[in-house]
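For this depiction, one protein chain was excluded, whereas all remaining protein chains were kept in their positions.
Chain IDs A and B follow the sequence of writing; residue 1 opens each chain.
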Amino acid sequence: MATRTVIPFGPQHPVLPEPIHLDLVLEDERVVEAIPSIGFIHRGLEKLVEKKDFYEMTYVAERICGICSFIHGQSYCQAIEGVMKIDVPERALFLRTIWGEMSRIHSHLLWLGLFADGFGFESLFMHSWRVREKLLDIIEETTGGRVIFGSAKIGGVRRDIENLTLNRVQDELKKIEKQSQELTDVFKKDSSVIRRTKGVGILTKEDAIALGAVGPTLRGSGVSSDMRKLGYAAYPKLNWEPAVETGCDCYSRCMVRCRELYMSFDMIYQAIAKIPEGPIDVKVTGNPTGEYFARVEQPRGEVIYYVKGNGSKNLERFRVRTPTFANVPPLVKMLGGCELADVPVIVLTIDPCISCTER
Amino acid sequence: MAQMSIAKVVAKWALSRPATRLYPFQKRPSYKNTRGSISIEMDKCILCGICQKKCPTQAIIVTKATKDWQINRLRCIACNACVEACPKKCLIMENMYSPAVVVKGEDDKFHQADKPKAEVAQ
Partner (left out) sequence: MVHVEEQTLIAVDKSQIVEKSADFFKQGFRLVAITCAAKDSFELTYSFDKDYKVTNLRVVLPKVDPVLPSITSAYFAAFTYENELKDLFGINVTGLALDFKGNFYKLSMKTPFAPQPQPPVK
């Protein structure tokens, strides 16, 4: 009977972007089971509703996470608009879609870089982040900030983009699309990438549904489920289908994200062609009463926002269930039976955003 | 050969200009819309205090008695709420960031001077 040792993985590790702790039980280089524990970045943001009124909570919701910041703000505004039954103008819906898809492109480019760094391919990591820099410049030109957009507002958006700027943005995005084509070719064909990711971290279709996986983790196992089909913002007017792969391993999850990258570019071009003229926000009066669940597709998966109001300026309860929180049980299942050297690759393949998980 | 795909990208960038900037000798130009820091035109200010109420981090303090307006630069998150709320439009969002400090100093204070009587008569 081989001896078992327990090795701690994290909270500080060169491959992790944010701190999470895993206790790995090893039997001679093979992982038998993994036990997660969280709580290093808990800021108690849900308890802030007692002090700040529901307008100021938009600023708090945007700052839950740095990578998926705009979509958190958009989901909060959608949840409050659902409770108070507010009608958002068309142009604001299209602008939210354009910024949301730009946010998704920047998040996937960041993930591609971190994934390459996870198995040691550092030059690919640097090139991915070089391509992302141009996109951050576009975002700063249109919203004012590189990471925290500050454009979400209850009832619409806070600033407008003129049509001339939109055409210039489209030309720049075409150049970025060509440069990212070179990168995804490397991910698809390079032999070292294929050796490290094919056959690693298997999650079958039945396990994915039973354990509650969301996002590319679910779509890489053959289940077609994308929350953008629910019909919020301007998505019903655009022409697209969810990206699904049937490989069930790390390589197919990487391919799902590469395909979503090109889908996002295409959706932005369609939205710029169809955007109407009109106002960008609507005046909001009154206080929220009642409760509502809002579901939105973040780059990492499905996020669900629950708000409950009782007629006063402060909300009674505000709860966020982020996609990485739902992807922790599939991670524990995938780590059973793998080699110790594959642990960083599997942890990065669910795209962990721990500051979202613990708020 | 499968290694050729990354070799093409690496070779192209090794032979052209570097993608990085030689900071601090070359500074990065800001855009028109960048949210950098707040500045105020003190002549137009009526000391109503709406900016103090709208600030989410309580970085602005307005004292009507002594005609002072002060802002804590380290607390300000450049969210633009005060600029949108000001009724006299005297707050401006500059596109340069306030310089980095090594010691937490005092707030930036602005004082409204009394109008001289000769100008009011005209």
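One rule holds for everything that comes next: a contact is a pair of C-beta atoms (placed from the backbone, for glycine too) under 8 Å apart; a residue touches a chain by one contact, two chains touch by 3 or more.
Values in this document were obtained by computation on a predicted structure and should not be read as measured data.
Within the entire complex, contacts from the absent chain reach the displayed chains A.
In the complete assembly, the contact with the undisplayed chain comes from A:L230, out of A:L48, A:L114, A:I202 or A:L230.
Remark: the residues of subunit A touching the chain excluded from display are 37-40, 42, 44, 46-47, 78, 81-82, 85-88, 90, 209-212, 225, 227, 229-233, 292-295, 302, 304, 306, 308, 316-317, 319, 321, 325-326, 328-330, 358.
In the analysis below, only the chains that are shown with their structure count from here on.
Across the interface of their complex, subunit A is touched by residues 2-3, 5-6, 8-10, 13, 19, 31-35, 56, 77-81, 84, 93 of subunit B. Residues 52, 56, 59, 123-124, 127, 130, 133, 137, 140-145, 150, 158-159, 182-183, 185-186, 189-191, 194 of subunit A touch subunit B in their complex.
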